[in-house]
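Missing here: one protein chain of the complex. Every other protein chain is in place.
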Amino acid sequence: MNLLDIRNLSIELETPSGRVRAVDKVSLSIKEGEVRGLVGESGSGKSLLAQAIMGVLQDKWHVHADRFHWRGIDLLRLSIDERKALLCRDIAMIFQEPMSCLDPTTLIGAQLSEAIDTSQLTGNYWQRRKQRKEAVIKLLHKVGIKKHSQCINSYPNQLTEAICQRVMIAIALAGRPILLIADEPTAAMESTNQGQIFRLLANLNQFKNMSILLISHDLENLTHWTSTITVMYSGQFVEAGSTEQIFNKPMHPYTQALVGSSTKANLRLPAKSRLMTLPGSIPVLQHLPIGCRLGPRCPRAQQICVRAPKVTNFHGHKVSCHFPLFKETNKKVSVKGKVVKGSN
Amino acid sequence: MARDKIYLEEVFPSPFMQLWSGFRKTPVAMLGFYCFMFLVVLAIFSPIIVPYNPIDGNLDMILLPPSWHEDGDVSYLLGTDELGRDMLSRLMYGTSLTFGLSFVVVIVSLVIGVVIGSLSALTKGIKSSFLNHCLDVILSIPSLLLAIIIVAILGPGISNTVLAVAIVFIPQFIHITRYAVKEEFRKDYVLASRLDGASNFRILYYSIFPNIVERLMSQATLVQSAAILDIATLGFLGLGAQIPLPEWGAILANGLERFYIAPWTVYLPGLAILFAVVATNLVGEGIRHALKLRKES
Partner (left out) sequence: MSVLLEVKDLSKSFKLKGYWYHKRTFCALSPLSFTIESKKTLAIVGENGSGKSTLAKILVGAKTPSSGEIYLNGQLLNNQHFKERCQKIRMIFQDFGTTLNPSLTIQQLLDEPLTLNTDLDETERYQLIYTTLHKVGLLGDHMNFYPHMFSGGQKQRISLARAIILQPQVIILDEALAALDPSLRSQMINLLLDLQQQMGLAYILISHNLGIVRHFSDDVIVLSHGEVVESGKTLEVMRNPQHKVTQKLMMSQNFRLK
């Protein structure tokens, strides 16, 4: 069953020059027990999307969607308070720089015990304190911190980033969520620690059947740890499918460029040769192209790309492009069209 | 080949212009700014535009109530005091004393504080610590009390008041400057400047000061409102401006004995002090709010 089913979610912002669509008709679905990756560079709106799912966006962003189901319940019919109550109980989120997400003036133990819900503690009133302490120790063991007494009695700035991220995951787990959204959890860490955090998330997914939405801007990081991937560009949905399909047979030119810029692909290239790139840069919010937002940079763009493409589904591999790459095996589509000059 | 000018907007706002446009968006801050400007103009031009001489009085017109009373006279718009001096002229002249001198106080303490603070930030170790904390003993005594002590030592008079109040506010500027400059030094562009071979002075002038000037300005408005109150209080206590100078606090003290007969001699200077302090605080709030807006965007 689909845990989360979102169809055509848009997030708009009022600016002096009119309404700007930061996220334009994105669809996302997460099944139970799967680890989904959400890939997009800066400006792709992936953090906005995650925050919109949680319901923590500021009032200046206007969110609307065609369908927003959570475990079969239609969230659009509920009031805002009911929606927040439902989502906050079942979804947890961890963020990018863990040390700055923890309160620097409180001990870790106090912050963890604050996160534990009283309803989870059985027992009488005087036994609660001891039970809370035990629950904190159990949480820390769950995320792999063995020396719990040292961790409980320190402040966040005395610990390393990796341990702080584990503490954040422990705080997220305290609410027993069903879905964990990880918004670039390892951006501030070096590679040895990144592997540890990803392994921890994979363990949680395997043993506790917790679904995870992993957001990152680096495609190759996610390929080891995710089963399905969704790619976004500049607020638009680009491609979604299983990891293997995306990596081995990318259908959208943007996904192909992303895959081409990862190191695995470059291993085959000789050293010091030019890498394959898309010209131009990511459009800013004030100057978004109409229709398909990759248009100005896409080498296969033609006149029709000023209209936003529809999502086509090839055996579970969804792509949003007028000229997907592997359609050519069926029809001979001529690529020699008017190539639009990139704005550099 | 790409064309050179592709952006339609020709205006390239510098960070200062961004701050200004953010400031303009808040109507309350703009109101405060206009009042502030009004006071500045009044402080500069009041000796020329006062209708009557603020010092000599007309003994025929003693204790005339303001013009909206039935006994009042419209030629003496805000009434007169016990020596027949026109309240309006006294208040306008007082602007240049209380408000104008507070401006001078702020500038003096700003310059001295920034110089000492930058020296402290450029050096390391004991010298830096010494420069930073040498005037901290001033911070430990309440500002008004210290001003009274200094005036008691040097004798009453308005120039001593200015000196006393200026000394009180120097340590605040030292700390703020030192902290801001040290923070800027950690940034990469200062290192890049230094690697280009810039001297310390050049780094301070081009790289650091333009980036800390806004913080200094918001602190300066806070200091100015405190300075207005301190100068007025010293005048009230008789330690600041001496009779017959029409400083607002002195006018207030003068009229206090006759409060039940002629209340306007008390509440009018009080309102003037309130107006000046509120205008300064609104400008300071507007600057801080615009800084926050600029940081977010």
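All chains are identified by letter, namely A and B, in their written order; residue positions are counted from 1 within each chain.
Throughout what follows, a contact is a pair of C-beta atoms (placed from the backbone, for glycine too) under 8 Å apart; a residue touches a chain by one contact, two chains touch by 3 or more.
Keep in mind that this is a model prediction, so the values were computed, not measured.
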| item | value |
| --- | --- |
| Absent-chain contact - pick from B:Met37, B:Ile107 or B:Ala192 | B:Ala192 |
| From A:Ser79, A:Thr105, A:Thr118 or A:Ser191, residue that would touch the chain that is not displayed | A:Ser191 |
| Touching the absent chain when the full complex is considered, from A:Glu12, A:Glu34, A:Glu97 or A:Asp218 | A:Asp218 |
| In chain A, positions touching the absent partner | 41-43, 190-192, 194-195, 217-220, 224, 257-258, 260-263, 266-267, 269, 271-278, 281-282, 284, 344 |
| Residue ranges of chain B at the interface with the undisplayed chain | 2, 4-7, 12-16, 187-189, 191-198, 202, 206-207, 210-211 |
